[in-house]
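Sending over a structure as C-alpha cells; questions will come in a sec.
Excluded from the complex is one protein chain; the other protein chains are retained at their positions.
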C-alpha cells in the first residue's frame, strides 16, 4: 500500500531542543524532520506535533516549532502521543487514516506512538531517516519491532514521491527544485 | 515460489543516462541491468522498459536502450510504470504473471512500480543488485518495505539459475560461459 | 503490542560467571542484565533466573545472583528453562503472560527458552542488547529466527519506557536519574 496525500497527516514526535545534544546524528534528524514538515505544507498535508512534559523539558526545536505552529503541538505526559487527549482530538478532527511518523526517541515515544496508532487502526509509516535516539542500536531494533508489527518503514523521499505520484503534479517542480539535491 | 521463464517478463525502470551520474554505484547498476536484459534474450523472456518524462530527462542509457529496443520502452509521467497505459497494455499483451524488476531509483519509480504491480496481482521479484538510488539508505529501506509487502528479493544470478533450473538446459553452456565469472 | 508491567515477568537465563570470559561483550551483557533486574525491582515486576547444570558450571554472576535472589534461580539440565519443572512452577505461580528474556547464550538456552515459552502461549520479548554468545553471528541469526517465529525484539530502554508508559508515573524520577545517562 502506498501513501496518498489526501489520506495522510504528519506526526512530529517530541523533537525538543533541550534533549537534542545527546541524540545520535541530531542535526540530520532536525534537517529531515524540517524537510518533511515543509513537504507536508507544499502538499497540503496537515502536520501535528507533540512534546514530552514541556514544562520541564522545554519546547520543540525553534525552526520546527514555527513550521508546525505552536497551536498544533500538544504537550503530554504519556509517552504515546495518541494517548494524549489533545493530540487524539486533533488527529480525529482531520479524519485521515495514514500517519507519517518522525521524531525522537525511536525506542520510547516514537515507537509507543506508532504502535498505539497502529492498534487504533491507523496505517502507520515511520520515516527511517527522520527518527533517532541517543543510542543508534535503539533505532535499529525499534525499526525491526515496528516492522514486525505491520508498521511500514519509509524514507523521507519515499514520502515525497508517494504524495506526488506523478512528475506532472502541480507541486513537482517545487519539489524537484527545493527538496532534491 | 521460484521463477519460471515461461511465466516471466523483465521490467527495466527508468535507467536514464542523464540521471546516472548522481546515482550510487551507477556503473554496477548499468552493468547488472545489461546482464539481465541479455539473460532475458538468451532465455526468450520478454523485456519492457520505462522512462520518466523523457522529453525533459532524456532517454535510457544507450546500451540498454539498444538491447531492450526503443519500441519496448514507454515514456511516462506517473512514477509507477504499471499506471502508464502504454506500459500496462504491453504487459497485458504478454499475459505473464511473474515480473522481474530492475532499475532506478529504488525509493521512487522502482518501489512504486513494484508495489502497484503486486497490488495488481503480479508476482513481483526485485533484483537487489540491479536497483539503485542517489542515497544507498533509500535502497536499503525500499528493500525492507517491498519485502514486508510480500515482494520477493532476488539477485541477478538467482534469476539466471531459476530461469534455467537445470545444467542440461539448452542455454546453460552459454549462460555459464558468458554470464558467470 | 506493548509491554505492561502488571502482566510482565523477567527471565534471566544462565549468566554463569565461569562461562562469561568466552562470551562476546560479556561486560555489557552483565551490565545490561543488571540494569534490567534493578528495573524490574523498581517496577515491582518479578524476576526469575535459571542456571545450566550449576553443579558442574557454577552459579550466576555474583551481582546478578544477589539481585535476583538464590531462591528464584533454578538449576536445570534441559537447555529450555521453561521445560525445567522448578522454573515452570515458579512461572505459573506468577500467572503473568508477558516474559522479558535476557541472558546467554543466544543460540542455545536463550533461543530454546524463548521459542518454548512462545509455544506455551506466552508473549515473549527478547532484549537484544542483553543477550550474547561466544560468537556474535549466533546472536544475529538467533534474533532473526526468533523474530520470524513471532517473538518480539526489544532493547532494555524499550522495556523501561513500556513498563512506565508515562513521565508522571511514580517511578519515573528514579528511572530518569538512575537508569538513563
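Order of writing sets the chain letters: A, B and C. Residues in each chain are counted from 1.
By definition in this document, a contact is a pair of C-beta atoms (placed from the backbone, for glycine too) under 8 Å apart; a residue touches a chain by one contact, two chains touch by 3 or more.
What you see is a predicted model, and the numbers here were worked out from it, not measured in a lab.
So which shown chains sit in contact with the chain we cannot see?
Looking at the entire complex, the absent chain's contacts are B, C.
Under the stated touch rule, tell me which residues of subunit B contact the chain that is not displayed.
Touch with the absent chain occurs at residues 1-2, 128-129, 147, 152-155, 157-158, 161-162, 164-168, 181.
For subunit C, which positions touch the chain that isn't shown here?
52-53, 77-80, 107-109, 111-112, 115-116, 119, 134-135, 137-138, 141-142, 144-145, 148-149
In this section, only the chains that are shown with their structure count from here on.
By the touch rule set out at the top, what is the minimum number of steps from subunit B to subunit C?
2
Superimpose the Cα atoms of subunit A on the matching ones in subunit C and note the rotation angle, 0 to 180, in steps of 5 degrees.
90
Just by CA atoms, which chain is the most central one?
If we average C-alpha coordinates per chain, A lands closest to the whole-structure average.
How many angstrom between the C-alpha centroids of subunit C and subunit B?
Taking the mean C-alpha position of each chain, the two centres sit 45 Å apart.
CA centre of subunit A versus CA centre of subunit B: separation in Å?
32
Which parts of subunit A, given as residue numbers and ranges, touch two or more other chains?
none
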